[in-house]
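For this depiction, one protein chain was excluded, whereas all remaining protein chains were kept in their positions.
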Amino acid sequence: MTERPRDTASTSPRYDVAVVGAGPAGLAAAVAAAEAGRRVVLVDAGGQPGGQYWRHPDETAPRGDESLGHHDWSTFTALRSRLHGLVRRRRITHLPWRQVWFVERPSVGDEPPAHTLHLTTSYAGADTGGEGPDAVTGDAVILCPGGYDRQLPIPGWDLPGVMAAGGVQALLKGHRTVAGRRAIVAGTGPFLLPVATGLAQAGADVVAVCEAGSITGWSRDPLAAAAVPGKAREALEYATELIRHRIPYRQRTAITAIRGTEAVRSVELSRLDREGRIREDAGTADVDLVALGWGFTPSLELVSATGAATRKDIDDSLVAVVDDEQRATVPGVYVAGEATGVGGAMLAVAEGELAGLMTARDQRAPVSQGNVRTLQKRITRHRRFAAAMHAAHPVPRHWHEWLSPETTVCRCEEVSYRQVCGARDELGAGDARTVKLMARPGMGWCQGRVCGFASAKLAAATEGRALTADDLRPTAKQPFTAPVSLEQLAESPRYE
Amino acid sequence: MAHTADVVIIGAGALGAACAYFATEQGLRVHIVERGEIAGGTTSACEGNLLVSDKEAGHELDLALYSNQVWRRDLAPYNHLWEFENKGGLIVAATESGARNLAELAGRQREAGIDVTDVAADEVHAYEPHLTEDLTAAAHYPQDCQVQPMLMAAQLIRIARERGARIWTRTEVTDLHRDGDAVAGVVTSRGTIHADHVINAAGTWAGDIARLAGVSVPILPRRGFVLITEPLPRTVFHKVYSGDYVASTTSSDEGLQTSTVIEGTRAGTILIGSSRERVGFDSTVSLPALRQIAAKALTLYPVLAKTKIMRNYHGFRPYCADHLPVIGHDPRAPGLWHASGHEGAGIGLSVGSAKLLVQQLTGREPDLDLTPFAPERFDLVEAS
């Protein structure tokens, strides 16, 4: 291999550990590594720590009780105070409102194999608390990018008033904004419950939760739920709340069409069979808010950019391959949180802490083996719980039969299901990448983050085979992990 | 699978697709064998310009002008299928010496038959309102046009299939079937296909196919990066590039060269190219290359400073030392034909190359003499 010209590695500020993401995983990772004596930089696209799970109102303009609608809030505030203490003692440099847009890999033979993260502000004129560098280098990097709601196109899902369930939750938790007055929550998985109860508590009329799967799915591994007692308690809480607010929980039911012109007005419901085919009409409902969620898609762009190996997880997500100490397959790269497999915030915290400790140990700082083992055990228990959850809440296998030719598959480029089928059937596109290059789904602003999973599913379904990691990899492989202005790309980076 | 065809085409890129189109037009029974997906090679990693403006007088330009006719006449009924745009090219110069060089280039090109209009500095903005003020001259080339390359390849293959061609994707050619000295078919990962003629349209990998026949066709990869912007209202109307682009296409330098090539697309995005480097098949994204491309584009279009770059891609141009493609019958391996090595112009040159090759294959006199593109020409160089 030839020596590649480096852009910045030799000159950008260098840290023992660079952590991306200040959600449950990244926060725990940064704090653990710093407390183990590492100099840490924590980069996050958001303005304040918490990630998706602990999203809360602006700390400089609090709106009543911060913890409203939260679970495990004290875990967060404890992590946050440790973070602030470490920031004050200059053990952690926190860079909020920064997105990593490019990961520069080490050159062959670099020791340590340091990665350089190139940064851009999350929005024009972001208040990043001073200038800050355009790039940082970490001898080790811990990637904790979390994920986003997984979506399936359905007729009418591009109408205003249709939102990702997590987006509805983000408005509630972050801004106390109720996204609609009469809502329906649909898709699959336990996450639909906090969204529905959160809306109801905030005063919305929630007409139903439609779960495409069924909770009897959990009976396949009843002990898994017992492995994480907190989860059972939470489930009970939600069940009570649903009853209190008289929200029907309709299993094996899905929204199969959304109607409206300028915004959503009503939805059509269908009862599904086990395979996700429409069995019978289940009526309609007039609503002004539809919250949709089919689980989560881990954000694998940064992981792919390092060249680390990925695999397909049990829930059909692409995830990073890590060893039992959170190391990815590329030296110097660690991954924690949703990017190693969707499993909830407490799993993310445990993985983050373990990753933080392992960067320290790998850099020859002393780390308690007892701590490591405790974390590994906790991770194993949470993984078992996650496996049971995924088994109970699969994406309906025949979901694509709900689509009409006019259904928009790619929201950004407005590609219809008909056009996707045309690329495949008339032009001979044999995989998701070729469909994308010919018909443009996934080529717009979001670069397939929203429709990529569905496009991969469609490609597999056409051939009547199961989804593979190769179907999913093209969407994760983004040479730019966030958009960057031509100007910033053209300039050599600044370091103050 | 044990099939028989008149012609087997290896590779379903621009060249393979165009060969399939013209061969089936002559009633030949065609099989296409592609190890990946349709148009999944370099054809999916380029820009789709059909240029005459970037060529100096010579054999490549003759082929480009011929190809231009094929696009405009033979394929006229289909051009809407691949977003054919008759947009014209604009070369700009930013210095006095650049202006002189451009005027001289335009003069030579005019003599060679290119339609070119000199544009004075104060007229440039009538063509491209958003270009920088700091220009000394420009030249306008109305013959330059653009297509969406993947659609072009896929649609030509679709038409060929309607005429009876068969395509085998995810099928790799692992050997050539021989009948004595002659090449008489291909051995693939899914069986053998017997054929009178085998066309090597394997692009940057065509040298490997030639080697299977025991002959040398020295095609090397030359990497190129392209930046893609967010979708914008139409901002760039022509294919716009700087004068140094022509020098860079004809250079054999191994190091990084970039020269600005900018064009809008139907989708609203702007493609900003490009670089040329000989780094083998190294697919690591090179930030220095991207920075150079961006910086040069900004000097032409300062108005794009805040425009977001959404992604980038790269491809490996199939490159021969003398910058000419390899087209026609290989006398060293009877039955083997080549349509490869078109470097940075394989989309534009594809249809002309294919039409000429099929003329030769069906025993007709090609409209353009193919001798300069002869596959065995490299042996002669080595021998002398």
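Letters are used for the chains, namely A and B, taken in the order the chains are written, and counting of residues starts over at 1 for each.
The definition used in the following text is that a residue touches a chain if its C-beta (ideal position, glycine included) is under 8 Å from a C-beta of that chain, and two chains touch if they have at least 3 such contacts.
Quick note on the criterion: contacts and distances are computed from a predicted model.
Peer 1: Would you kindly match the missing chain to its UniProt protein name, picking from "1,2-phenylacetyl-CoA epoxidase subunit B", "2Fe-2S iron-sulfur cluster binding domain-containing protein", "Acetolactate synthase" or "Putrescine transport system permease protein"?
Peer 2: The missing chain's protein name, per its UniProt entry, is "2Fe-2S iron-sulfur cluster binding domain-containing protein".
Peer 1: Just list which of the chains on display the missing one touches.
Peer 2: Looking at the complete complex, the unshown chain comes into contact with A, B.
Peer 1: Just to verify: which one of A:Glu275, A:Asp324 or A:Glu414 makes contact with the chain not shown?
Peer 2: Per the contact definition at the top, the residue touching the missing chain is A:Glu414.
Peer 1: From the list A:His94, A:Arg252, A:Lys312 or A:Arg384, which touches the chain that is not on show?
Peer 2: A:His94
Peer 1: Which residue among A:Asp158, A:Asp470 or A:Glu491 touches the omitted chain?
Peer 2: Here the residue in touch with the unshown chain is A:Asp158.
Peer 1: Where the complex has a chain not shown, which of B:Gly88, B:Gly243 or B:Pro318 is the residue touching it?
Peer 2: B:Gly88
Peer 1: Any idea which of A:Glu35, A:Asp134, A:Asp149 or A:Glu211 touches the chain not displayed?
Peer 2: From the options A:Glu35, A:Asp134, A:Asp149 or A:Glu211, the contact with the absent chain belongs to A:Asp149.
Peer 1: At which residues does chain B meet the chain that is not included here?
Peer 2: 86-88, 127, 129-130, 142, 230-235, 237-238, 268, 303, 306, 308
Peer 1: Where does chain A touch the missing chain, residue by residue?
Peer 2: Residues of chain A in touch with the missing chain: 45, 47, 52, 57-66, 74, 77, 80-81, 83-85, 87-88, 94, 122-125, 127, 129, 148-149, 158-164, 166-171, 174-175, 177, 179, 262-263, 411-412, 414, 444-446, 449-450.
Keep in mind that, in the parts below, only the chains that are shown with their structure count from here on.
Peer 1: What is the distance in Å between the mean C-alpha positions of chain A and chain B?
Peer 2: Those two chain centres are 40 Å apart.
Peer 1: In their complex, what parts of chain A are in touch with chain B?
Peer 2: Residue positions touching the partner: 1-2, 4-5, 7-8, 102, 104-105, 118, 124, 413, 423, 426-431, 433-434, 437-438, 440, 443-445, 447, 478-480, 483-487, 489-492.
Peer 1: Chain A touches which residues of chain B in the complex?
Peer 2: Residues of chain B touching chain A: 37-40, 44, 150-151, 154-155, 157-158, 161, 167, 169-170, 227, 229-231, 256, 267, 272, 279-280, 282, 284-288, 290-291, 294-295, 297-298, 304-313.
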